[in-house]
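Of the protein chains in this complex, one is absent; all others appear in place.
Moving on, here comes chain A:
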Amino acid sequence: MPRYAQLVMGPAGSGKSTYCSTMVQHCEALGRAVQVVNLDPAAELFSYPVMADIRELIEVDDVMQDESLRFGPNGGLVFCMEYFANNFSWLEESLGHVEDDYVLFDCPGQIELYTHLPVMKQLVEQLQQWEFRVCGVFLVDSQFMVESFKFISGILAALSAMVSLEIPQINVMTKMDLLSKKAKKEIEKYLDPDMYSMIEDSTNILRSKRFKKLTKSICGLIDDYGMVRFLPLDRSDEESINIVLQHIDFTIQYGEDLEFKEPKECEEDKSALVDEYFQDHVDE
């Protein structure tokens, strides 16, 4: 029986740990057992119990205090992750051998770990060897996406991670519940299938011809490939959480024994579900 993993990634402050606790609670209500593993050596406190915590293996504080290494917080984090990658047996033991496991891995935010080090890719390969089906879940705080070019920036950051890990990835905009009605309407525009015709830099700063071409090609990409889009997540809305979960479950074929469909075939499903979310909220 396969096991299932979500690699929860995203910039600092995007809400990874909150996402994990929200998911756990949501799944519990559905009668599903979901575990969380903390892989962020620089994490602070979290309010939920974890199956394993990388800080049991190695802590950034200890690394920083080591006089022979003399690392600051950045070098310390890198060192911890490389140490982790050389000690996967620790993770194997912590995960145990339960079948039908569903595990959320709360990952560090540093983009360098995805773009410059092989660590995260090695983790993916190792999990796959242990028969996990792995889905990347890339989180971005929706408050940073309320403007066309910021939105594009978010998409590109998500693509950056996706390309380096080579696993299916679902992108999530978090903290939708913190947005004003106006902001929500703004974001809704960018989730429209015909977005590129509506993309304009509100500040007109990037208005030269070459940027128009670049912007157009990015929007064409977003239009053609549904998987690069963002799903909204409002943690006060069970339906919103469920939509995200369904997408991920579908991607890793949780609970089903289907052949993996090409992402383009999922287009309609995804748009319909997203539209459903906005339909409920647009008239509030």
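Operating definition for what follows: contacts are C-beta pairs under 8 Å (C-beta built on N, C-alpha and C of every residue); 3 or more make two chains touch, one makes a residue touch a chain; residues count from 1.
Following the convention adopted for this analysis, contacts and distances are computed from a predicted model.
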**Asked** Name the chain not shown, per its UniProt record: "ER membrane protein complex subunit 1", "Proteasome beta subunit C-terminal domain-containing protein", "GPN-loop GTPase" or "Aldehyde dehydrogenase family 3 member A2"?
**Response** "GPN-loop GTPase"
**Request:** Out of A:Met23, A:Ile152 or A:Leu191, point to the residue that touches the absent chain in the complete complex.
**Result:** A:Ile152
**Prompt:** Which is it among A:Glu28, A:Glu92, A:Glu131 or A:Glu166 that touches the chain not included here?
**Reply:** A:Glu166
**Asked** Of the residues in chain A, which ones touch the absent chain?
**Response** 11-14, 40, 42-44, 60-61, 64, 70-78, 109-112, 114-117, 140-141, 144, 149-150, 152-157, 159-161, 163-164, 166, 201, 203-208, 210-211, 213-214, 217-218, 220-221, 224-225, 227-228, 263
